[in-house]
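Here it is, the structure, as structure tokens.
A single protein chain has been removed from this complex, and every other one stays in its place.
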Amino acid sequence: MSRQPFRLERGGRIDRSRPLTIRFDGETFTGYAGDTVASTLLANGVHLMGRSFKYHRPRGLLSVGTDEPNALLSADRGAGRVDPNNRASVLEAVDGLVTGSQNRWPSLAFDVGAVNDVLSPVFVAGFYYKTFMWPRSFWDKVYEPIIRAAAGLGVAPAGPDPDRYAHRHAHCDLLVVGAGPAGLAAALAAARSGKRVMLADEQAEPGGALLHDVTSTIDGVPAQDWVAQTIAALDAHENVVVLPRTTAFGYYNHNHVALVERITDHLPAGDTHGAPRERLWQVRAGEVVLATGSHERPLVFADNDRPGIMLAESLRILVNRYAVAPGREIVLATTGSSAYTVAADLKAAGLAVTIVDARLAVDCVADTAFAAERGITVLPGHTVVGSKGRLRVSGLIVAPLRADGSVGPRRTLACDCVGMSGGWTPAVHLFSQSRGKLAYDAGQDAFLPASHAQAERSAGACAGTYDLAACLAAGFAAGAQAASLDETRAFEASPARTGFQPMRVMPTDVDPGRVRAFVDFQNDVTAKDLKLAVREGFHSIEHVKRYTTTGMATDQGKTSNMNALGYVAGLLDKELPQVGTTTFRPPYTPVSFGALVGPSKGALFDPVRKTPIDSWAEANGAAFEPVSLWRRAWYFPEDGEDMHAAVARECAAVREGLGIFDASTLGKIEVVGPDAAEFMNRMYVNGWSKLAPGKCRYGLMLKEDGFILDDGVVARLAEDRFHVTTTTGGAARVLALMEDYLQTEWPDLDVFLTSVTEQWAVIALQGPKAREVLAPFVSDIDLSNEAMPHMSVREGYVCGVPTRLMRVSFTGELGYEVNVPADHALSVWETLYDAGRAHGITPYGTETMHVLRAEKGFIIVGQETDGTVTPDDVGLGGMVSKVKRDFVGMRSLARPDLVASGRKQLVGLETLDPNERLDEGAQIVVDPSAPVPVPMLGHVTSSYWSPACGRTIALALVADGRARMGETVHVTTPGGFARATIRNPVFVDAEGVRVHARDS
Amino acid sequence: MRRFNLASLLSEATRGHTGWGRQWRSPEPKASYDVIIVGGGGHGLGTAHYLAKVHGITNVAVLEKGWIGGGNTGRNTTIIRSNYLYDESAHLYEHSVKLWEGLSQDLNYNVMYSQRGVMMLAHNVHDVQVFKRHVYANRLNGVDNEWLTPEEAQAYCPPLNIDRSARYPVLGAALQRRGGTARHDAVAWGYARAADQRGVDIIQNCEVTGFRRDPATGAVTGVETTKGFIGAKRVGVVAAGHTSVIMERAGVRMPLQSFPLQALVSEPVKPVFPCVVMSNAVHAYISQSDKGELVIGAGTDQYVSYSQQGGLQISTHTLDAICEIFPRFSRMRMLRNWGGIVDVTPDRSPIIGKTPVPGLYVNCGWGTGGFKATPGSAHVFAHTLATGEPHPINAPFTLDRFRTGRLIDEAAAAAVAH
Amino acid sequence: MLEIRNQATRTAPFPLATETVKGTAIAPLPPRARLSLRLRPAEAARIGSVAGLPLDRPIGTFAAHDERRALRLGPDEWLVSGPADETDELGARIAGDLAGIVHALVDVSHRNCGLAVSGAQAEAALNAGCPLDLSLAAFPVGAATRTLLGKAEILLVRVDAACFEVECWRSFAEYVRTFLVEAARGT
């Protein structure tokens, strides 16, 4: 157990009364509540936390923020709760948390992959485009597997994720992103308006940079007290919601902002109480104030990536917020003023500090005076040319810059920690995502928000304002304006040390082509890689980025982009804006798939629609198949039966006795109004004016392009009322298409459409005994053949409940479709089933339905047809009205290719071997020995064992099929070809006698 | 120009890689060219390469509004396959796959065509019918494609969840082993370098603002650009999502609509996903890049847009499906989410060929699937531009098919179930 | 066979027990009579009301009279509901009121089913899947609209500050109920 040798005696926002332990690479370390994993490790003197992507260089923490590129760890919270690539800098320390380093073997300290570092002269940017091409077959088998295994950082989770994730849609008048000084002031200003305010911040507690500011005062009180007062003030407003641990990661159209809230990861495993791990917030905000702060820039010099070399402000955070000494002997290398504040705080915490300032002495007089007052040594006008150490920095090599720009003699400053500050980059990510335009501000060397695309304001450091009082005032003004309050307010606050001289790459005394000065740490992109890219003609920053991969690591270039852009601009001798800024894409920081998926998994991935009879089917052993969102009974196996046997038995039962089938999923639309028949005439290929009430007719519907869209039986209930059925999958599509035509093309028609798919459950009774079994339960309807012939509809009662009873058949047998109100369906089904048992009633599923209709040559839309089939193609050309002036799709039927010869037509197929069942989808050829590409005639659309025929049967679409009756063709099989004969597609009862069965 | 190979790479390594020159020049436009190609994506640059290499036409300029490869070439999920149903499509995409197979060597630029296999999952009986139809048709067309049982599919792609109780169980899969992925940026750069080597001028930051036509014949005589007028005997427009905008400047209305298409990648992880998996039923496709990122594609947003930005709901919907099929990825994180602009024709097949304007040719309408076709598309379009007549492979992909009704509708052929 | 009339029992598409999660109660509602009424807006304005229910309320609200309600879902669409045993009576009354006027009246009593969602967190639970602004200001008591809950279409009615009624098509009931329970857990 460690004793935290680098923990400072006093200070910090950690809770020393709540110690905790975490594990890292098998060792146990102690820390306190309020620590991150990084601060815990550093408190214990552990700086080596990771290995870089390409060269496997030893790396430590660079930043304590979300911009951390190096210290990426796996986090293990128990079974199934393991995930890679967590930033140690923001990963909250939780008692019992197990972490591990990544991308190293066999250990972090000794990593074989570091051989890449030795080979780095070869492995420069884009090297793989230039080699690995010979021999050709080696790419897949040798080169690529090696490259892939070397890349990739952490290891993907191994099993399903046991955690729950929540979603929340929210609306507010004002969303403030970032609870630093500007964001807090904005929320404070808006709070009193009474409007709904949301304030989101990615850190565990609000306050932003003020949480590590121990010297500033605001309006006379210490900054951290001001934070506490402000939070208390906001909490007192019911209209304000403060969301800590919540990152706004995506700014989408029309002020739609996505945030992710981390709810349980900071809690010990036993304390989560079933709460979701994370919550995705989708906020529609009237106004947005972005107060997202800024990121510090590293300095680019040789070997600037050793563990112990960090961003300067991060050292200040470690000391002031976490009470951790990142080292005892610290050198701060800087090109700007903010590092002096860091130095003062480090010194105040008892650490030895030296400042190396690349600015000439005359350019940093005020800063050096400030340092001198505090007894801090400053080397102004010095560049950094290298560092020493291997797994931890042991010295910084510096050299004076001469007036002529040359570099003087080197000297090494011994140290165990380095802070670097290359200036600041406003975090304009969300602003840029909102499609606001950025403009380059040369004075600040930064891209700043210029013109807005949405109802948005940027305030504070993200808009280039660094002084505390100015940030507060800007935030307040933004919040007030966003809340339509005409208010401003001045704040009194300690002045901040701001300003820097941008320096893309530190001047050096050696051949810059030989040193490795890292720009993008994680992806191991060096300044010389950028130079190589420019040399090779990659001049757009997007090209440079893609060629070198700079800015494409998991930190998305937060620390590297400005250095890269500035350096490339310098190489090209162009202004920065001419080289461009890379586009910022969501998410701001990586977001778990789980949070994005939310509840939509398992049973909630997609609704499973069930019919009212589903429970009966399940209880009776049905196998189910998914059909669009529905689950339908597929077949009802009896003990030991496979699908083939069950379907054969079910088919026989329907042909010889009685089958009962749940057809409830059929789409149903009630078409009502004086113009109903006219509307139907326009929507369907056939005519409806002459269909008498009480009659049914099979209808066929096209899309405007002339191809079959849907079909179904239509019953005319009254002059002005049709009960239209559609296919199961087509129900929504057909209704939508009808509504579209009705509302937008023919608004003059007096017709209304109502979906009744789920009002009416449909029980199909099919088979010679259908009438006999049904009759006793029907009242008010005469079922006799004369009174109710095939294709008729009657309204009355069955089992005492209202019914729309249709005498229709999709099987070729005497049949009824009993429509009953859905809540009554199960009861009616059970009554009919019980009564039918004496007659051998057999429940059947969709597979049997398919076989029975195929025996009759009936098509199924979507199986015999795809989106390229006309009525004539499937032998239904006769249905197309010759007298109607127009209907949807009619004109297209006359297009040249739709009337050309050689179209595929529906035929039947019989294999020479009556037991051979063809594959649905099999292709049909004349000559199987023809050279590739073998010309194809068509394909098998349906294929079954037909109990009625005692053999297999198939339907197929075959070019000029109707002219090929009797021809023998060859059909593909998994192993070769089968021979088959083309025939008429009706296999059973071609005369259609059975459906007209006389009264028994 | 230096050839790329291990020897040159090692030799440069010893001298700090200072000997590499530009991969392509950055010339000012000449007064006129034999052929101008509008659009510096993979298809356009490839067209220039094949014009020079196959047809000996080197007085060619590629005009790019921004930076080459910056459109859909650099924004797609890099899936390559040729297992299309219809003869016309199968021949086109197979032509492309064959060119992919030798492309690195042809260009002397490693485009990393990785034939790791593309697997399409069948989730219901209808999918099975449709995919088997593809498998059989492909085989007769000389395109590899095979049917796998769920167990075989999982053996090929271990993260696959083949639990039969899943909301959309895997009933089988069609696998094209020769399919795979490639490094998209390298395709643009490789073609640019190869074309440049043969004398083609690649002109970036040059937007075509209008067309000049012969008043007598109506034929195109050149283009107005932000760098001035440039004469041309023939002009080929290969502008993907912006084709309608460009063609309107030539007075031609196209049967095209431009939609946002989104994709996303995860943080990089060690190899975990060996192939490409597509699931049409749940609208998702996924592979893992050589860098380790899971590369995930979604469907288009529903509305026409040139904003290169879509709604979050498209990505979340896709991830729903990905996590349902691959539950282990729930704790992976989305690293980057972006959008492109895809131009979609009514039958979702491309238009490659002549236009009503003499001398003006167009290659567009690749929708969500253009990357895979890059070499084949470029090769036949070069033929069309060089000879004035379509190559037999692109002959069916005319603008006129919308008049005759002879559509090539692969999506319709996979019609949704009854 | 009239003697067996009305003997068939009604079977609800979800369990009849109320589920309470983190203070949010999700309770099945008893069956109701529901009639979809379609009528041109001009005619509706002229008629004023049917079955004692005003037709001229703003789209997205409902009018109530005794146990009857008329939800105005669109310019020409109302969902009229009442006690389950009044379906025929309600239909006849409306048809009578609209005699001679072009309209469509379709019985959808069994198409929809309802759940009550109540409790202080009801709004938050619904917002797990409903993208609308459900604050009292934006969606007050009396509001009624078609919208979405996750991947299902619902009818959402606010009957009280802390009580909503959610109706959906019957086959989506299991999904909607499961979704709401999960959503309540996530509040």
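To keep things simple, chains are lettered A, B and C as they appear, and every chain counts its residues starting from 1.
Keep this in mind: contacts are C-beta pairs under 8 Å (C-beta built on N, C-alpha and C of every residue); 3 or more make two chains touch, one makes a residue touch a chain.
Criterion: contacts and distances are computed from a predicted model.
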Omitted chain (choose from "Acyl-CoA dehydrogenase", "Sarcosine oxidase subunit delta", "ABC transporter permease" or "Heme ABC exporter ATP-binding protein CcmA") - UniProt protein name: "Sarcosine oxidase subunit delta"
Just list which of the chains on display the missing one touches. A, B, C
Options C:A12, C:I59, C:A84 or C:V102, residue touching the unrepresented chain: C:I59
For the chain left out of this view, which of C:V50, C:L73, C:I94 or C:V157 touches it? C:L73
Options B:V187, B:V200 or B:M254, residue touching the unrepresented chain: B:M254
Have a look at B:Q176, B:S266, B:S305 or B:N337 and name the one touching the chain we're not showing. B:S305
Touch list for chain C against the chain that is not drawn: 59-60, 73-75, 77, 131-132, 145-148, 153
Please output the residues of chain B touching the missing chain, sorted low to high. 242, 244-245, 248, 253-258, 302-307, 309, 311-313, 343, 345-346, 402-405
Chain A residues touching the chain left out here are 169, 252-256, 282, 284, 435, 453, 704-705, 736, 739-740, 743-745, 747, 885-886, 890-892, 894-896
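Heads up, the rule we're going with is that only the chains that are shown with their structure count from here on.
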Approximately how many whole Å separate the CA-defined centres of chain A and chain C? 33
Between chain B and chain A, distance of the C-alpha-averaged centres to the nearest whole Å: 22
Contacts with two or more other chains occur in chain C at residues none
Which residues belonging to chain B are in contact with no fewer than two other chains? none
Residues on chain A engaged by chain B in the complex (per definition of touch): 53, 81-85, 121-122, 124, 127-134, 136, 139-140, 144-145, 147-149, 151-161, 163, 250, 252-253, 256, 258, 280, 282, 435, 511, 513-514, 528, 532, 535-540, 542-543, 546-547, 549, 554, 556, 583, 585-587, 590-594, 596-598, 600-603, 605-606, 608, 625-628, 705-707, 727-730, 860-863, 865-868, 892, 895-898, 919-923, 925, 932-934, 936, 939, 941, 972, 974
Within the complex, which stretch of chain B touches chain A? 4-6, 8-10, 13-14, 16-18, 20-26, 66-70, 74, 87, 90-91, 101-102, 104-105, 108-110, 112-116, 123-126, 128-137, 139-142, 147, 167-168, 183, 185-186, 189-190, 204, 266-272, 288, 290-292, 307, 309, 311-312, 315-316, 319-324, 327-338, 346, 401, 403-407, 409, 411-418
Which stretch or stretches of chain A touch chain C in the complex? 164-171, 196, 274, 276, 279, 282, 284, 598-600, 603-604, 606-612, 630, 670, 672-674, 750, 752, 754-760, 776-780, 797, 799-801, 820-828, 831
